[in-house]
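One protein chain is absent from this view; the other protein chains keep their places.
For clarity, chains are labelled A, B and C in written order, and residue numbers in each chain start from 1.
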Amino acid sequence: MRTGIWLMGARGSVATTSIVGALALRAGLTGPTGCVTELPELRGPALPAFADLVLGGHDVVATPLIKRAEALATAGVLPGRLVDTLAGELDEVERALRPAPAGGTQADRAAAVARDLTDFRDRHGLDRVVVVNVCATEPAAVAHPAHADLVALRAALAGPDEVLPPSSLYAYAAFTAGCPYVDFTPSTGARLPALAALAAERGLPYAGHDGKTGETLVKSVLAPMFAMRHLAVRSWSGVNLLGGGDGANLADPAANAAKVASKQRVLGETLGYLPQGDTRIDHVEELGDFKTAWDLITFAGFLGTGMRMEFTWHGCDSALAAPLVLDLARLTAAAHAAGRRGPLPELAFFFKDPLDAPTHSLVEQWALLRDLVAGLHRGGADGQPR
Amino acid sequence: MRTGIWLMGARGSVATTSIVGALALRAGLTGPTGCVTELPELRGPALPAFADLVLGGHDVVATPLIKRAEALATAGVLPGRLVDTLAGELDEVERALRPAPAGGTQADRAAAVARDLTDFRDRHGLDRVVVVNVCATEPAAVAHPAHADLVALRAALAGPDEVLPPSSLYAYAAFTAGCPYVDFTPSTGARLPALAALAAERGLPYAGHDGKTGETLVKSVLAPMFAMRHLAVRSWSGVNLLGGGDGANLADPAANAAKVASKQRVLGETLGYLPQGDTRIDHVEELGDFKTAWDLITFAGFLGTGMRMEFTWHGCDSALAAPLVLDLARLTAAAHAAGRRGPLPELAFFFKDPLDAPTHSLVEQWALLRDLVAGLHRGGADGQPR
Amino acid sequence: MRTGIWLMGARGSVATTSIVGALALRAGLTGPTGCVTELPELRGPALPAFADLVLGGHDVVATPLIKRAEALATAGVLPGRLVDTLAGELDEVERALRPAPAGGTQADRAAAVARDLTDFRDRHGLDRVVVVNVCATEPAAVAHPAHADLVALRAALAGPDEVLPPSSLYAYAAFTAGCPYVDFTPSTGARLPALAALAAERGLPYAGHDGKTGETLVKSVLAPMFAMRHLAVRSWSGVNLLGGGDGANLADPAANAAKVASKQRVLGETLGYLPQGDTRIDHVEELGDFKTAWDLITFAGFLGTGMRMEFTWHGCDSALAAPLVLDLARLTAAAHAAGRRGPLPELAFFFKDPLDAPTHSLVEQWALLRDLVAGLHRGGADGQPR
Partner (left out) sequence: MRTGIWLMGARGSVATTSIVGALALRAGLTGPTGCVTELPELRGPALPAFADLVLGGHDVVATPLIKRAEALATAGVLPGRLVDTLAGELDEVERALRPAPAGGTQADRAAAVARDLTDFRDRHGLDRVVVVNVCATEPAAVAHPAHADLVALRAALAGPDEVLPPSSLYAYAAFTAGCPYVDFTPSTGARLPALAALAAERGLPYAGHDGKTGETLVKSVLAPMFAMRHLAVRSWSGVNLLGGGDGANLADPAANAAKVASKQRVLGETLGYLPQGDTRIDHVEELGDFKTAWDLITFAGFLGTGMRMEFTWHGCDSALAAPLVLDLARLTAAAHAAGRRGPLPELAFFFKDPLDAPTHSLVEQWALLRDLVAGLHRGGADGQPR
């Protein structure tokens, strides 16, 4: 099952790390640490092999991939030697990258993206192409009446206005070209009724939102722990310090707000009440791709006794995100092959703000994922369109 | 279903907090924070009501319960006002406490304990009495041939030797008197073939070992998180600083070793390999009943990138333990009523070192517990003897 | 040397803790832990004895002192028993409190305050009264031309405008009544040329600003450590979580900004450059008077190697502040007695944002303080007006 992964934001940190990692895995130069789909519980024939993955993508900047990879090596995210060894393969991917279309109406740009996707599929003889959005986080989108209706949307896109944020325009183009779509960012993406209608019309699955890699991952196991022990969480405050492109972008208050909301959701939904306290994101250039998050949790036990827990998470965001990007592409490709369409709530395990997810507990999400994958490996019994 | 809870170590911190808490719940003076059996998912008719609990116990010291409770109030473990209000009820429990039998052979002492249990049951017209061991942690027990065989054990107990450690002698006496037995400590308790045979003979359930209240509780959700994300834990080091009676006792290297082993087990069994690093327990008198644990976890992600997490847990051990003591007594009573016998692996949720437990993941243990309780509430379908 | 301490904001947490503490010290019910002036290096005859302190003050609210003290006892700031024991003495102080004057021009209000101060001095036969501002932090003050000139200020105060923020009006009133003034808050206070002129005219000393009790205290020893070791601090980020009156007040962005600026100053001035990173203050009601601050410091050593330090400070703000309020009042009284006038830079040890301070290193500030006090004890040789 030859599978394309088309990365929107293909020259960013997450994308570059995903590309180097996929190439290293294909070449047998690294092990699958961090790849959830390579755990014994999930591994199997329904998923495209690393050898069958072909990478491409769009970006608005033109920095050569190899430069980006070298910068990530200097920053300690990628092993320098690996980047050197893979220079040839990286160059090949470089040739599959396209500039994000600019100018014209949004309809023109969507058509150009769809054309790039179809070309890519044809040129490489791919069974399918999964589009994964790893662009910089957008500010919260402005509502527009055409968001609610596919016919209205098509008409509006042909006009002069910027009707859709880029993430949603990419979802529109992906669906138009018959490609499943995964949104790894907190941006709007496919979360509009008109786009849900388009995916349904084209029989395509999609997944999102916002990869769960750090503080929220920890929250998704700690919050259930407090809940299962009937301990009353009184406050939960967090601060995230990060540099890098994403850090700078999130310093923008509008983008920050979107991210923070998706971070607090897990608490309210797991505990059944919202404790006091906020989550903050601060940009500290010098931290680079390594993020430090600190959380303080105060809670009450039996007879009201006050207690507290704090944790510090010091993670490399791109190294945590990249294997999940590969996991999501492989899983979504397999779901597509099995005929699944619409949102994939069984992929909630990967997201801070999962689509249609019945639970925010990581372990319950794991069970959903395991069941989905078991079905896919069995030949899609559970993979029937729903 | 009038149910007795007989506490071995009845004048200790955990026991005193359990007693004050049970009385406060019965009197409606506090809410059930920390009581797992009062969660909506578990609450129900099969469990004895707080109003139906009667408390008693043994101890080797004679400090009046009220003095212990006042000391705990000064230390911030119990609300002072609550202790004052419950003085009368505490006095009633005081009268149900007995000195731990001393002198004579171990058989004599076991008989005396069994007599105290039967008297207690009769005097209060109880349906059953659950014995819960919350004595100070014992040093690792010395092996003895009679541990393997019930007949040999009975003979040996009648002789002059100290064949069984106190925790096991208490289990022996409990079973003899027809009482289920729960071990909240890391001591040997019922974990001897001869005692398993006795429980089977008498058709009694039992549970243990070592209440999971702090660092290990956190480990039991964090370790699965790393495992599910296919992250390679390279080292996990921990230090536990605690004062109080338990702290002083654990400063004894032999007791410490038992506790530490039970703390590391969760890692090896959850991850499938044992990371580098140790867990340490240090006694710091001044910390009193509040324990501070600090853990450092280093792990590798995709392409070998090194990352780290640390957490500090600042918990009140007795406040965390006491509601679980009540939970365990209620659950074991209900299991007994439903005809369950032998070890209760479904109670693994509560223990650092659970008997026959199929998993060390807290959430999987939670599922086992929920299923057990659902069965009990349905009238015991799942509660059939196995 | 009978000395009055007149507290502006006399019913707040810091003031109430200062009052209870002063009464407890006078009654011999507590030791001088936290009182810098009781260290062997500073203790001596030039400072007014605890027995010679008389307390009074203004506030805009009327909550009885005893209620405030009881609330602080419930919150764990004050020992409950102590509050009970001192009920009589607290009542006496209660009678010395006055409502903050309202209505009329600012000149009228200043005159009313000055009258209250003179009355207090006369009624109690005091040698002098030190005014200490412990009111809630004000928003940054609006500039006014009259701030620069005492004659213009007098004229403006008689008009209808609010020329001075309350903290400065209190400084004006204090100086008018011949009282030294200490500002424990980040508010403007005496930091206006017109007020400096007034203090000079009246021969009065004053001190400020913003008591150094938590994160900044730690910074004032850690930043010099990095500097003395020639380590390059790359980023220093901090978050302060606090509840209580001060926390709620600082949630107001304007007040927050003033406080944060005074917190970062120590870094820039000690290191000679400003590292990346911000300090944040968040209000978390549930934390009450206990503040948790967390700081992350990243730094480079030899050959550029990156390292990091983090600390968590969990302090009771009022318990840290109150003994310093007493220290400052005693020291300023002694300085006044010795004829000192103008700002007292030797008290920089106590402040986040000290007036005219030559250094932000705590230990160097300590040396300045020690020399000042030695001079005062020697009979004022160093205490000559400058």
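Here is the rule we go by: contacts are C-beta pairs under 8 Å (C-beta built on N, C-alpha and C of every residue); 3 or more make two chains touch, one makes a residue touch a chain.
Keep in mind the model is a prediction, meaning the values are calculated, not measured.
Pick from C:G159, C:G301 or C:P358: which residue touches the chain that isn't shown?
With C:G159, C:G301 or C:P358 as choices, the missing chain is touched by C:G301.
Sort through C:L222, C:V239, C:V260 or C:I281 and give me the one touching the missing partner chain.
Looking across C:L222, C:V239, C:V260 or C:I281, the contact with the absent chain belongs to C:L222.
Decide which residue listed in B:D108, B:D149 or B:D282 touches the omitted chain of the complex.
The single option touching the absent chain is B:D282.
Which residue numbers on chain B touch the omitted chain?
234-235, 237, 239, 241, 276-278, 280, 282, 284-287, 292, 294, 296, 298, 310, 312
On chain C, where is the contact patch with the chain that was removed from view?
Those residues of chain C that touch the unshown chain are 17, 20-21, 24, 30, 32-36, 38-39, 76-79, 82, 217-218, 221-222, 224-225, 228-232, 290, 300-305, 307-316, 319-320, 322-323, 349, 361-364, 366.
Throughout what follows, only the chains that are shown with their structure count from here on.
Just how far, in Å, is the C-alpha centre of chain C from the one of chain B?
Computed from C-alpha means, the inter-chain centre distance equals 50 Å.
Mind pulling the chain A residues that touch 2 or more other chains?
Touching at least two other chains: 310, 312.
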